[in-house]
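Yeah, one chain of the complex is gone here, protein chain that is, but the others are all in their spots.
Up next, chain A:
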Amino acid sequence: MEVGQLQRSFIEYMSSLFNEGFLDAQFSQLQQLQDESNPDFVVEVVSLFFEDSERLLNDLTMALDQPNVDFKQVDAHVHQLKGSSSSVGAQRVKNCCVPFRSVCEEKNTEACLRCLQQIKQEYLLVKNKLQTLFELEQQIVAAGGAIPMMQ
């Protein structure tokens, strides 16, 4: 595929991620912080987010699997997940955390499990989308093009 086409695909894809609410303005902030001296900044931060999230989702699964659920611990994990998703601009994941914290406070295990399921789905979605985005970037660079800056 020629560079122009790749770049257009990239722009379209990126726009859809914003329009569909997967990413918010914070992701744009990350992109703005990337430059020649830090060319991989976004990928680095997002990679940290993936690692962090997967760890937290595992911890949440285990915590909710206990006979006596430690809701304080569950809430702490969700708080962390909310923070990191917010910091990278993963809007839908972040938004899932809000009701999660409410049902945590109510000590409602069933509802917590439903929230966890939802967060896992949203996380996998955004992970997939971001990986696709990064692949598109790589293709553009490999074809000798520059990655378009989004407004």
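One rule holds for everything that comes next: a contact is a pair of C-beta atoms (placed from the backbone, for glycine too) under 8 Å apart; a residue touches a chain by one contact, two chains touch by 3 or more; residues count from 1.
The definition used in the following text is that contacts and distances are computed from a predicted model.
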Would you kindly match the missing chain to its UniProt protein name, picking from "Two-component response regulator ARR8 isoform X1", "AP complex mu/sigma subunit domain-containing protein", "AP-1 complex subunit gamma" or "Vacuolar protein sorting-associated protein 33A"?
-> "Two-component response regulator ARR8 isoform X1"
Of A:9, A:61 or A:80, the residue in touch with the unshown chain = A:80
Touching the absent chain in the whole complex: find that residue among A:38, A:66, A:102 or A:131.
-> A:38
Where the unshown chain meets chain A, residue by residue = 26, 29-30, 32-33, 38, 41, 44-45, 48-49, 52, 79-80, 82-84, 86-89
